[in-house]
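A single protein chain has been omitted; all remaining protein chains appear in their positions.
A, B and C are the chain letters, set down in written order, and residue numbers restart from 1 in every chain.
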Amino acid sequence: MISLENISASIHQLLSANLSQTAVILIEMSIIALLAITLFALLGLILVFMERKVSAWIQIRLGPNRVGPKGIFQTTADTIKLALKEGFVPDGADKFLYKLAPFVVMIIAMMLLAPIAFAKNFAMWDLNIGVFFITAISSVSVIGILMAGWASNNQYSLLGAMRSGAQIISYEISAGMAILTIIVLTGSLQISEIVNSQSNGWWLFKGHIPAVIAFVIYIIAVTAETNRAPFDMAEAESELTGGFHTEYSGMRFALFFLAEYINIFIVCAVGATLFLGGWMPFHIGAWEGFNHIMDFIPSSVWFLGKTFFLIFVIMWFRWTFPRLRIDQLLNLEWKYLLPISLFNLLFMTLIAIKGWHF
Amino acid sequence: MFEQVSANNNGELVINVGPQHPATHGVLHLLITLHGETVTKLEPNLGYIHRSIEKMCESLSYRQFIYTTSRMDYLSSHINNHACALGVEKAMQIEIPERAEYIRVLMSELTRLASHQLWWGAMAMDLGALSPFFYAFREREVINDIMEETCGARLTMNYFVPGGVMYDIHPNFVKRVKDFIVLFKSKIAEYDELVTGNVIFQNRMKNIGIISKEDAISYGCTGPTARGSGVSCDVRKNYPYSIYKNVQFDEVLEYGCDAFSRYQVRIKEMYQSVRIIEQLIDQIPEGEFQAKTKAVIKLPKGEFYTRVETARGELGVYIVSEGGTTPYRIKFRSPGFSNLSALEHMVKGHKIGDLVAIMGVLDLVIPDIDR
Amino acid sequence: MENEELIAQVQTRFPEASIVLGNDFPEVSIDSKQLLPVLQTLKTEPSLAFNFLFCETCVDWKTHFTMVYHLESTTHRHNLVIKANLDRVQPEIETACHLYRAAELHEREIFDLFGIIFTNHPHLRRILLTDDWVGYPLRKDYDDPINMIKL
Partner (left out) sequence: MITFLKQYFTDIYEAIVSLLKGMKLTGYYFTHHKEIITQEYPENRATLNLPERFRGEVVMPHDENNEHACTGCSACELACPNGTIKILNKFEVNAEGKKKKAIDTFVYHLELCTMCNLCIVACPTDAIKMAQTFEHSVFDRSLLTKKLNQPNSKLREGIE
């Protein structure tokens, strides 16, 4: 059976049979870099298109339908437009930081891709602290946003960046708590082990109510962490016109835009890995026939299906809810999400110690 | 005009909101001072779309000047035209046929509905919910189609002329309006589900933009803005014009004084408008749709003040006539202008996000303010 | 209160004012220097209680200006129009914006378009036109050969 695992393994065999170990590593690294960049561009195109179609259908519109069949090349056309536009640097801006900021945001989004298991035994770097790596690195992205806001020499940008700082730092906590709730069950931070621990059922179902609560909190917290509506305080286009990227144009803006979508992909991938079993197929108890059919679907399809479902949920939020105010946003975190997730973690620990989970 | 200031001596941030800003719905310019996220000072700077309609009207005849008023508050253009036509008719002392009165009131109420729907969508958009805008437009489009069929235009109709209306209603009019009411009643529940009942929306709207009854009167607020503070100011009730004294409807009053009260006034007003339309739509009497008037209208010497209730509040048309064919002076007392003056009072001490919410609920139409 | 009764009551309070019943509202003509005391009385007197200034404007009669204040009482539902003539060379009148906050923007607009000076106004600046605009467009003798289209 052709699977991503087999393909990568056979490439590795082919290379190591003919070349020295250093050359193999170098070539493999460049292949991975190429793949990562391609994935990046593809994800950007697909997610932006998906967002536009989802929003259109929710808003009883047709959505993009002019460029290509059913408008599928719309985002490609947009990218070309953005690439051709003048990259404008406002007068009085801190030019170095201004130009650096989109790359910081972008590189952090790229680094986050590393530990994600896209399919069975198919990850760039299955390091033993995978989840911790993601939480640690993703909090750095606020620096890029603060950089952009400060360097733009624009009050709107500054306000947006400050809001973003307050928001990301506070929501990081409950996102971390929600992740910790599952880590308590798995006992490992390694992504592959987390996935393997769910071979007999996803944590969302095995972990009783605390897992469901953790899942809801995780979705809310990461929506806030990625600056998505209803928590898009950093952009808040009706209040701050564009927030931290008000002054950005052309390709620099496109990088911010792309990074936002990559971040959504990553947090949804992590959510799918932790709660929905990553690339594990959906099994129901002793239904052998059903389970066998489910096994037949490739693991990468399972992973992407779960991830895109979560992405859709986050998009669904965006096109339904009004935006929160900044103080209400912090209220929600500190008065509701944080205490609930702390108690939730306590319960989950109890469950894990007593072995009440399935 | 304003020098480039980023921060004043108190460490407060000075921000230009507008003239190009998504929340101002046009070319309104607000100079706000922020202490952190809190607005401490707000100063409106108007005139970006000032066309001096009052001066223009001084050289237009009494038939011609009505069309300019469609361009003031373009969302209640019928009602603006109504005010002018009423003013001219009052001065000429002519009676207009009953059929014309019915058509006028029906059209005015449909306009009010359309205007409130657009406000609802735009306000939700200001708060960051983008989908309600399209749901609101779906219903509004039906009204626009009805208008287009009868009046020949969708926004700036110029349908009311001194002495009646320009043409008779279209044969389909009655049926389509009835269909619309059925549709509207089935869809209005969505408004509550999606926005009014939403916990985020309620938290955003409650206890912001507070203006007491006394302040609302002192600032000259009218329309839903004042009625949200419990000020009875519906011209249709207090000084009934046209056939409003014969129809049953309630003046919507809320006593919360905050943005949410104003929101509720507008939502409830939609039901009242539907009620008025339902009463009148089957009762349109047969007869002429226009009274006979002279080709050239001359008004007697004197001063005439007409007030009507637009979707935003009270519109006053003050005509000073010297007995000629053109007005000597015309003053339009537009509702938005006075409502805007209360904005600073409402916004002070609230967050910048509240500024957007309060402005959304004020329902400012900038050409109405600038004229 | 009916108009006749209102006129009688206002007349007794301000004997020097001339009151006529206009087309819509009773019109009271007063001396421009008397404006503030008159408005103060009209607003505070409980039987009159004119608390709502719904329109404030000016008319250029070529020889003089006339300031027109439309007042309403939201409790008694009666209306009154106050008129005050101003000198055309140096038009000056006391501001009403300390009694009626609505007057603040209206007076700025009148200053902008007619050039009437409202003394004690907190910030009397142009509001609709640009700050460097020359002339007052709603005056009858205003002429702008570029922007005005004569039919």
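Note that in this section a contact is a pair of C-beta atoms (placed from the backbone, for glycine too) under 8 Å apart; a residue touches a chain by one contact, two chains touch by 3 or more.
Please read these numbers as outputs of a predicted model, since none were measured by experiment.
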{"item": "Among B:108, B:198 or B:310, the residue in touch with the chain that has been omitted", "value": "B:198"}
{"item": "Among B:31, B:166 or B:284, the residue in touch with the chain that has been omitted", "value": "B:166"}
{"item": "Touch with the omitted chain, as defined above, among B:31, B:153, B:210 or B:243", "value": "B:153"}
{"item": "Contact footprint on chain A, counting only the chain that is left out", "value": "54, 57-62, 65, 316-317, 319-321, 336"}
{"item": "Residues in chain B touching the chain absent from view", "value": "60, 63-65, 67-68, 131, 138, 141, 148-153, 156, 158, 161, 166-167, 170, 190, 193-195, 197-200, 295"}
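The rule is short, and it goes like this: only the chains that are shown with their structure count from here on.
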{"item": "Far-end chain from chain C, centres as C-alpha averages", "value": "A"}
{"item": "Centroid spacing, where centroids are CA-atom means, of chain A and chain B in whole angstrom", "value": "45"}
{"item": "Where chain A and chain C are represented by their mean Cα positions, the distance between them in whole Å", "value": "63"}
{"item": "Where chain B and chain C are represented by their mean Cα positions, the distance between them in whole Å", "value": "24"}
{"item": "Junction residues of chain A, two or more chains touched", "value": "none"}
{"item": "Set of chain C residues in contact with two or more other chains", "value": "none"}
{"item": "Touching residues on chain C, where the partner in the complex is chain B", "value": "22-25, 27, 51-55, 57, 59-60, 68, 70, 74, 77, 81, 100-102, 104-106, 109, 113, 126-131, 137-138, 150-151"}
{"item": "In the complex, chain B residues that touch chain A", "value": "6, 13-15, 21-23, 34, 37, 124-131, 133-135, 138, 194-195, 198, 200-201, 203-204, 351-356"}
{"item": "Touch list for chain A against partner chain B, complex", "value": "55, 58-61, 155-156, 158-159, 163, 229-230, 232, 236-241, 319-328"}
